[in-house]
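Let me begin by handing over the structure; questions about it come next.
Apart from one protein chain that is not included, each protein chain of the complex appears where it belongs.
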């Protein structure tokens, strides 16, 4: 059962889909073992994606982007999951980092930074979480101290996606003396392995998402031009984060959605071909009901997600609905992945079967982009 | 939080909604205690609904109907649930019985029967289930034996909605010698308390749905004109049932949907006003998370149901999707009703609180119109 | 699955035989309960009293048969399984505790003696504004010459309409913390100034509102110490939670057995519906969970019997939480397995559902039990 084309799709988007599918399966997948071994993806593959026009598709052409919409990003996200690539950090690079720049940077900064992100010359990352924070952004302790035309940034971050390969980094840090949310600013840094005051820490080994670099980062008097405060003035960071979060959360939900669809597809195929007790596993009522339930969840989630995407394309995706999507679809994806793995039996645990990776990769979605418990609190506030 | 207007709605439909809401709250609700006491609704209220134009709204005007679409029926279903009336059997009368007639009866029969159903002069019912059947329609044993220009029908039925008040009855019976599905026909009978060979059995007392008559029916050589076989020839019953089931299942899902929405509304309101340990129940994290989860389910179900309604309005609702909607939304409605009742504490068990009725009324939705287990089997067949 | 001693096995067998004989059919039960509208049958209860069963858990010196929490639970479980309409037992057994521990000799003789003879007792704690949060009680007991004058409203009072006495908790002092200043009283039925009104619920006639208007209670009605109701209540929580758990274990087992009997009998598509894997697997899970409930309940009851003075907040809360949630789950799934028959009043499943769905609320909601367990874990 192939999913029907979504209402928000178009012929052009389906062409992008084919291009993305071909890129992931033919160019990325052969390199995944290497990425897993080294712990991060090859940057050449970012540049290749840029060449193909797959990066920053929802950024205006004036800044080197594709001039498309979130629907283009959605197609890219879906095809990465369908191909089963765990390694490329596009969701952060395209749907998060580039959009902070687009929304808050000055015209000159946009002209400087966005084309490099769109071409894949640079990889983008955003450094929010610290060892002592998590969902509690008020607890950020990384400090940016004004020193003439510069800030000097000191502190440490962790769980930073693309932390090993990034060239461009948005850092959430405290500026000035304001307490709580009011003291947080976002600062953009151009970084390299030799940037003074910037150190890439360990690549964190994770249950899943192997081959995609999640790292610690350390700042020790890292110098950043004072003009690189996003939005041009201090203390806007928290509001900026809040404004961008719906898209980030929707992207996360969409990864979950595609994972859920893939889990069902893989499992229907497997249980039809695998025999036990003299007949296909699929003939057992338990298997049929499990998959009927999973397929129903898939259909229901898809209705909801498509609804959210359409709202977002119209600019109407509110915080509550995005939180619902993030919490609910990621929860369901994990549940479905677990039930599908169970239907694979022992083979579900073997690394040669993609369901094993899917189970491990999906799990983190309930945690990142705001833990699902935080999402529920956001929903509750709307009631 | 009031639900947003559905995509498929319109100003005209919202006017119908207001009319229906007023009818249920002002005219029906005051009579519910009487209906509960006697076990069936007053037929005068059917005629009143007919006067207001609320019956058979999706039947063409040529047959006395409203000339509308399923969306009109959907509005009526939603408003009945929102008002909290358990007693009127409109879902069966309008969305099922009238549509069998519209789809399969001869022009003359349509002209004769439909205006009476649309005006509320007659109440319609459909007699499928027997003590030995249930979801297994092949096991039907009621027989219709051809006798000249008539059939003589003998057998017994149970769980028949509107069985006490109906004037028009569609009976599923075996005709001829064909075994299995091929031997089943649908016959239309005009019935009254004095019809020879027709006997209304006990009104079954149920956990919920109080005031709505669910009965046994007995046939002992009930004479029905041979022309009253729906579709004009024998053996079409099973196919006819299959064709009508998606709409019936969607209606059931929609009752569940409206129930779920009402449960959340009632509970948000209650927990904000009820205090424990010195603060509103709603301030407790458990309450907030429970309601956030229930509200998310509400939002997700609504996306899915609206999707199904739109498909159905375009004639594209397939058996699988209808089965998904029936199984999934009714399951979720029961789960949400149970969780909401729990948040009411002891008051949720008291009859003066509508959540107690809602919990009891909702439960049957997982059983009727094809048990949810049967729905899962239908979904599995599509995989 | 729990291993019973030979005495316990014999006791359980006797109760089971009694219930099969007296309450085995719907017609028998309907006759005893005015067609299901009443939860307690005094004549049936009197027969149990004659058999000496109601003295279980009551000390020999007051005419009981001794025994401990394990035996009380066994009685509650098996009568509940047998659908014996003795709904008054649970609250009566719980009410016995404070009298045994804190009552005067005279109160004990009167109340415990009555219990053994088949009299029913009630407890009145909850108020419209004080449910799970009992410390919020506002019903006032004002000192007056020779006793107290009570004013206020109580609610959710099981048995009040049947009971010889209400064990009332009222506020005697407003100083100190919310938990201080509460006192227990033994209020005889028919005391002037006390009015009892039934509350219609999904479960029929079981609970009542109780109104006190200038109701005079003499000093001798105080149970235990003035202002000390809170610690006295706490001391009874083990037994309340365990007895409720036992009762729901029995009801859950009954719902399970009823559902299994049905799915073995009922045929669809040419086979018993119980042979379909989807139902078989669900039933297997329920069987397992019921065994877990039983082992948990009787382990905690044994712990209570080993050290009767020990508070077992975590363990007793677990037993109550697990048994009530499981019983509700069994009834919900049993109803689904029985299809339309589960929903129709002529089968018992809908009554199992009504009985179990409220069990996660009374005696401390499931949420409260989880709070307590979490607290004992240091959270």
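Residue numbering begins at 1 within each chain, and the chains themselves are lettered A, B and C in the order written.
Here is the rule we use: contacts are C-beta pairs under 8 Å (C-beta built on N, C-alpha and C of every residue); 3 or more make two chains touch, one makes a residue touch a chain.
Keep in mind it's a predicted model, so treat the numbers as computed, not measured.
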Considering the full assembly, with which of the depicted chains is the omitted chain in contact? A, B, C
Full-complex contact with the absent chain, from C:274, C:342 or C:363: C:274
For a quick check of understanding: of B:286, B:311 or B:382, which residue touches the chain that isn't displayed? B:286
Which residue, A:6, A:129, A:251 or A:296, contacts the hidden chain when the whole complex is considered? A:129
Contact with the hidden chain only, please: which subunit A residues? 129, 132, 134-136, 138-139, 158-159, 204-208, 275-278, 284, 286, 334, 338, 341-342, 345-346, 348-352, 356, 359-360, 363-364, 366-368, 371-373, 376
Residue numbers in subunit C that touch the chain omitted from display: 1-3, 260, 263-264, 272, 274-275, 277, 279-281, 283-285, 287-288, 291-293, 295-296, 299, 302, 314-315, 318, 321-322, 367, 369-375, 377-379
Logged for subunit B, residues touching the omitted partner chain are 284-286, 289
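Note that only the chains that are shown with their structure count from here on.
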Please indicate which chain is farthest from subunit A, where distance is taken between mean Cα coordinates of the chains. C
In whole angstrom, how far does the Cα centroid of subunit B sit from the Cα centroid of subunit C? 38
Whole-angstrom distance, CA centroid of subunit A to CA centroid of subunit C, is 53
Give the residues of subunit C touching no fewer than two other chains, as numbers and ranges. 276, 278
Going by the touch rule set out above, which residues of subunit A reach two or more other chains? 289
